[in-house]
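Only one protein chain is missing; all other protein chains are in place.
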Amino acid sequence: MRPSVPVPPTEAVIRLRGVVALLGRFPALAGIDLEVAPRRIVLLRGANGAGKTTLLRTLAGLIAVAEGQATVLGVDLVADRRAVRHRVGLLGHATGLYDDLTVGDNVRFWARAAGAEADDAEQALVRLGLAGRLRSVAVSRLSAGQRRRTSLACLIARRPELWLLDEPHAGLDQDGRDLVDTILREATAAGATVLLSSHELDRSLQLADEVVTIAGGVVVADTGMSAP
Amino acid sequence: MRPSVPVPPTEAVIRLRGVVALLGRFPALAGIDLEVAPRRIVLLRGANGAGKTTLLRTLAGLIAVAEGQATVLGVDLVADRRAVRHRVGLLGHATGLYDDLTVGDNVRFWARAAGAEADDAEQALVRLGLAGRLRSVAVSRLSAGQRRRTSLACLIARRPELWLLDEPHAGLDQDGRDLVDTILREATAAGATVLLSSHELDRSLQLADEVVTIAGGVVVADTGMSAP
Amino acid sequence: MTTEAHRQDIDSTGSNGTRVLGIAALIAMAALALFGLVLSPADANQGEVVRILYVHVPSATVAYIGCFLTTIGSAVYLWRRSRWWELVAYASAEIATVFTSIVLVTGMIWGRPTWGVYWVWDARLTSTAMLLLLLLGYLAVRRLPADHEVRTRRAAIVGLLLVPNVIIVRQSVQWWRTLHQKPTLLANGVGAKIEGLMLFSLFVGFIAIGLVFAWLLIHRFRLAWLEDQLDEAGLDVAIAERRAEGAAS
Amino acid sequence: MLRDALLIAGKDLRLELRSRVALNQVLPFALLVLVLFAFALDPDRGLLARATPGLYWVAVLFSALLALQRSLSVESADGNRDALRLSGLDPAGIFLGKVLAVATQLAVLEVLLGVGVAVLYTTRITGWVLLAVTCVVATASIAAAGTLFGVVAAGLRVRETLLPLLLLPVLAPVLIGATRAFEAALAGSPSEGWPWVGLMGVFASLYIVAGVFGFGPLLEES
Partner (left out) sequence: MLRDALLIAGKDLRLELRSRVALNQVLPFALLVLVLFAFALDPDRGLLARATPGLYWVAVLFSALLALQRSLSVESADGNRDALRLSGLDPAGIFLGKVLAVATQLAVLEVLLGVGVAVLYTTRITGWVLLAVTCVVATASIAAAGTLFGVVAAGLRVRETLLPLLLLPVLAPVLIGATRAFEAALAGSPSEGWPWVGLMGVFASLYIVAGVFGFGPLLEES
């Protein structure tokens, strides 16, 4: 873990109490308690099927909270989970890109949809190394990692307040992984908060300020807000 | 890298000379030279878009060799690339599962399609921890990692002579990763050969006997058949 | 013919042979205009519109030839993987589409004064429409936004079934009552006699349209071939660029 | 909302420009449907002539189904639905944008199909104003109802089969209305057609309003 920064005594960005979320009838989250302070990078770890993806999607306001209380960025998810969506940025397992549009078209479209400037899109493309030949290649032609990069570019362009990343390193090469880490550190420095799930512990433990372990839909270990 | 085992002086399992492969009109492989001896675990590394996936798919006989010579398991890919297919096992970025069938149905179907016994399918399910609740869950309900596991189970059940794995660790949890390594070591011990691509160098370098680096569709570094 | 031989001797879509062919086609078309429009008499029943015949019927014939070439080309391509035949199939399908359209259009223009309508659901007309649709289907597959091999292989399967399908469509509608002209060239029906200058004009039509067909086909084929070669020439450049990509990183 | 609608419509039309699906495939399909019907009804020409307006609209409807499926399959690939929900775009704007893009494509299709029918079925065309207004109103209805129900079906694995199922009964009134209006126009008695246009207008408004308000909740359910 990074040497800890003193946590400013602000309101928590995420505050969950006994949150239950259902996929179909299956309680993928079975009572999650979680608190995350601003500007922290929190790693979510756990076995396959533990509920990491479900938790991230719930925090993004995509899955209803069936029981418990949940506040994200000051928004009460139980009352209105839509209000939080345009303020968070979610990188899921799926990429959300239009196959028949080019990389450039996609990043520009999603940036504009989120209310960002064309400039932000351009910078994101350059940052992720997509500004050259790849800019005008249709997304369907990309390699797995290039697709992930495009998806990341869309995310960066929208500058979210809360980053929810589902295995952000997956599929990226060494440079890409380092780049993700740098981008996340920059984001927290600029005031954002980051929650990421990962199975790549070596790298993620270095990156994170805090580690939350989940299993069977509940938090089983949490290094806590005040932990070093 | 593992302490090296003396390489038996057998015929190479894979022998490529100046192989060019096209995706559309794009030469994703731009002249690959590669030789792999039997019972080796070879790691394929390279940046995003370097051509790893394309190389693995070409070796599996799914993509035509446009130029050059290619022999896999003694089969000339230029002459007849279909002949090699049922002898290799490919784990790609995509999983090749039927969304509406259960995990059990899927593994059994693909095992039988490859001519394996129902028993092999059963063992594979148990091995990958899918024999419990998950056996009768539809594949569309699975988490990303569980899906990967199911796909791996299908692969194990067919006992290929040559394993071609595209980022086999991706999406798996710690146990899953260890399990993959164990399975691959067992497979080589039993006489199979393994070629895997990966961006997770720490783990893969431990696993592999040999490392091949590709960039821009050509091999730029190869620790070679005789390297330690 | 081998692929190699053709790779060398084609470097433009024209050649002395095709220039002669082109001139011959032009002369034949002029002769057709002369005989068809000026020298041949108007028909007793149909009047001046009968002149459409001189384009209509030969066009139908060459369209059939184009379809046969497509099917044969597709079959040889699937069997022998011959790029040459694949391009023959593709080029013929395109030209056949053009001529099928000409048959339909001239037929419809002709239909209006003679039958009072542009179109009837008659056996021959319907089967011609089906033929056009099948050709369009072939071309749609051939031009899919997908990899070259994918497109050619799949189009070849469609092309293979082109002629059998046309025959079946023909068969299936042959019992329908028919408004369209019955075969007249070989038959001796009442009022269907065709003779003298009219017959000769039709003959000129066959030659002229046939020459145009051959000329178009050869050029279209060579164009496709050159495109193909360009692809291959581009390949070396693309490979060099691709390698440079790796060296840069 | 308007900005969002234009953004979405622009994106959909650009997708069409890049992939040419409607041009290369939906249009020929529409012509095909016409030919097929003629086959099925052939022996009796009077029958065909009388049924022309109905067949025209059935052909438009089937082609619209394809166009809608394309418009929706584009959104349901690989998490695009989630991305849309997260984008902060106004759902009403998304709805209007998609309706706009589909309606534009359908309008082009209808004109071409109209030419096809006029030629193939040798129909004499009269009552231009009524025909044009009917087309506009019917197109709006089809695009609006189609997009709305399309979202109900989208994201499910059986989307391709579910959409027609949901849509056809809903569009039956439009089918009847448009057919009667066309019949009136072609029979030279447009005054009989206008009430039907009014009815379709009500229908179109209903679906546009339903879409503007209902699209959000629908998009909600993944």
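The letters A, B, C and D name the chains in turn, as written, and every chain counts its residues from 1.
Note that contacts are C-beta pairs under 8 Å (C-beta built on N, C-alpha and C of every residue); 3 or more make two chains touch, one makes a residue touch a chain.
Note that the structure is a prediction, hence the values are computed from the model and not measured.
Write down which of D:Ala5, D:Leu55 or D:Val102 is the residue touching the left-out chain.
Touches the omitted chain: D:Leu55.
Per the definition of touch given earlier, which of A:Asp100, A:Glu167 or A:Glu210 contacts the omitted chain?
A:Asp100
Touching the hidden chain in the complete assembly: which of B:Val88, B:Ala144, B:Ile183 or B:Val211 does that?
Of these options, the touching residue for the absent chain is B:Val88.
I need the residue numbers on chain B that touch the omitted chain, in ascending order.
Per the touch rule, chain B residues meeting the hidden chain are 57, 60-62, 82, 85-86, 88-90, 92-102, 105, 109-110, 112-115, 138, 154.
In the complete complex, the non-displayed chain touches which residues of chain C?
The missing chain touches chain C at positions 78, 130, 133-134, 136-137, 140-141, 144-147, 149-150, 153-154, 156-158, 160-161, 164-165, 168-169, 171-173.
What does the interface between chain D and the hidden chain look like in terms of residue numbers?
Touching the missing chain: residues 19, 21, 24-26, 28-29, 32-33, 35-37, 39-41, 44, 47, 50-51, 54-55, 57-58, 62, 66, 69-70, 73, 157-158, 160-162, 164-165, 168-169, 172, 175-176, 179.
We take it that only the chains that are shown with their structure count from here on.
So the centre of each chain is just the mean of its C-alpha atoms; given that, what is the distance between chain C and chain D in Å?
Result: the chain centres lie 35 Å from each other.
Measuring from the mean C-alpha position of chain A to the mean C-alpha position of chain B, what distance in angstrom results?
One centre to the other, that is 30 Å.
What are the residues of chain A that contact at least two other chains?
In chain A, the residues touching two or more other chains are 93, 100.
For chain D, which residues are shared contacts with two or more other chains?
19
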